[in-house]
Structure formats: structure tokens, C-alpha cells
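Yeah, one chain of the complex is gone here, protein chain that is, but the others are all in their spots.
The block that comes next holds chain A.
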Amino acid sequence: MPRLSYLKALNRAIGDEMERDPAVCVLGEDIGVAVTYATAGLLRRFGRDRVLDTPISEQAFTSFATGAAMAGMRPLIEFQIPALLFLAFEQIANQAHKFSLMTGGQTRVPVTYLLPGSGSRDSWAGQHSDHPYSLFAHVGVKTVVPATATDAYGLLVTAIRDDDPVVVFAPSGALGVREDVDLAGLAPVPLGSARIHRAGTDVTVVAVGHLVHDALAVADELAGTVSVEVFDPRSLHPFDWAGLAASLERTGRLVVVDDSNRSCGIGAEIVATAAEEMRLVAPPRRVTRPDGAVLPFARELDLACQPTRSQLRAAVEKSVGAG
């Protein structure tokens, strides 16, 4: 079977959807030369009418896509840098997201916002290292964080076909992930449907995005002493609460590993909902960035602010010890 990288999966998903649906178009900065690779080859295949290299005018082209969507197109916007979402937050959260309700259902805004390289890269410092997926889940924009190449393909296809705005975070920590896949078997993955990468009976580890791979590594390390179930929500809003409840029926213990700032991060919502509604025999725990973290430039400082495997392992062991 061919090896598929996460980045190639994103590229393939966009290309396949553009082939399938002439309403799909792509906007973004430097997408013609494809500096992120996600749009590689698209300009040559589909031409300038459907692959629009934009000026550096994020606020304008984000709502430009909203207008195009309201008039029948299905745009995908690539943002090179996660912090550009702060710049275009008004256009996404306060405009695109609100039009379905405010118009009494007269319109829909099928725009996909793709972030190839979210979270920390290698020392890109304070303004290029954020991972604001919780912010979008909080305001209610559909929010997706794929962990694997297959899911990157399937979730991006679903996002493009979805009739609402969807933000797709492709964590930089996952972009290099490769897997053997049957290309003919690639398929859409529904939103709100979690994936259990590894079944277990002692602790459920909910891992977001690239941290799924860290959770699997920790589960391996602990095999023989603790049976860890690795639960990948895949989409954070909507969230597969029924799937999490079923997992906790089996394990009764919960640890969330989440690359958000701790306060008001998605990990807080997961822990709170589990505490309110699900079976827990031990206090739930979170492994996250610190409260309100701004990632410093120096590599040691950058790494010190991100969740680590050793922190996750300690949290899992505490959870078992407490139960």
C-alpha cells in the first residue's frame, strides 16, 4: 500500500473536492507556489479562477469568501500562520458563523478555514505558535483537529462539503505523520465522531491532534502496568460526548492532553462535562499549556510550555493511583 503523509492527504482532499464540485475554490497567500504544500499543483490543475493568490489582506479575503459562499461558492481559505485567525476572528466568529441564525435560515456559509501548521513549529516565537482551536469551539464554530493522514483527508473533505463554516487545524506536530493507506479507501469522516486508536480498560486518555501520537507512545510505555484507552475526538465542536461516555463506562478514569492554554481550553470543557454527566471513579486530570501562555522564542522555553509525554505519563499514573 502507498505511504500517505498528512500534508499530502490535505493536498489530495482539496484536489479531489475541486474535481468533484466546481463550486469549490481556494484562496490564500502564496498558495500558487504552495509554501505550505497543502495547495501544491492546484493552480496548474484548476487555474486562476479557482485558485486565488490573495494580497496580504486577511480580513478582506475572509469575508470575501463569506460573500462568495452566500452566492453559491464553497471556498476554502488557507491561513499560513495560526495567529492570522486572531486577525480574521471577527470575520469568522462574528460574521460567517452568525449569518445562518441571524437570517432566520435564509443563507448558509460553507467556508473551510485550513491551518496547515498550527501550534508551535520550531522556534517561531510568540506570534506564530498559537493553537487557538478552543477559541473556535467556544464561540461555536465547527472545529476539527485531525491526528492522522487518513483522518486529515476524511475530515477535510467533510469540512468542505459541510454547509457551515468549519475550521480545520492541522497541527505542525502531525504534518510529518505518514501511514500506509489504500488510496481508494479514503473516505469522508463525519464530524462529531471520535476514534479510539487503542482500546484499554484502566484510563481513557483524550488526546487532541498531534498529541494522539504522544498518547499512543505513553500507552505503549505503560503497557503491562496500566491499560490506556486512547480516545481521539477528531472534531472538538461538535464533540462525540456519547463516545466519551461509553469509554468512561469501561475505564472510569479520565486524563485529557490538550495543546491549549489551560484556562478555558477544550480540556476544561471535556473534564467538566465528564464530571457532570459521566462515570468517574477518580478525579479527572488535564495536561495542557500553562494558563495564558505566550510561547517564548528560545527552544527550551518553547518546549517548556507544551504538554509533554512525561507529564501525561505522570497524570495517568496519578489517576490510577487515586482510583
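Heads up, the rule we're going with is that a residue touches a chain if its C-beta (ideal position, glycine included) is under 8 Å from a C-beta of that chain, and two chains touch if they have at least 3 such contacts; residues count from 1.
Basically, contacts and distances are computed from a predicted model.
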Q) Under which of the names "cysteine desulfurase", "Sugar ABC transporter permease", "Bicarbonate transport ATP-binding protein CmpD" or "Acetoin dehydrogenase E1 component (TPP-dependent alpha subunit)" is the non-displayed chain listed in UniProt? A) "Acetoin dehydrogenase E1 component (TPP-dependent alpha subunit)"
Q: Touching the absent chain in the whole complex: find that residue among A:A60, A:M102 or A:A223.
A: A:A60
Q: Touching the hidden chain in the full complex, which residues of chain A are there? Just list them.
A: 29-30, 32-35, 53-60, 81, 83-84, 87, 121-128, 262-263, 285-294, 296-308, 311-312, 314-315
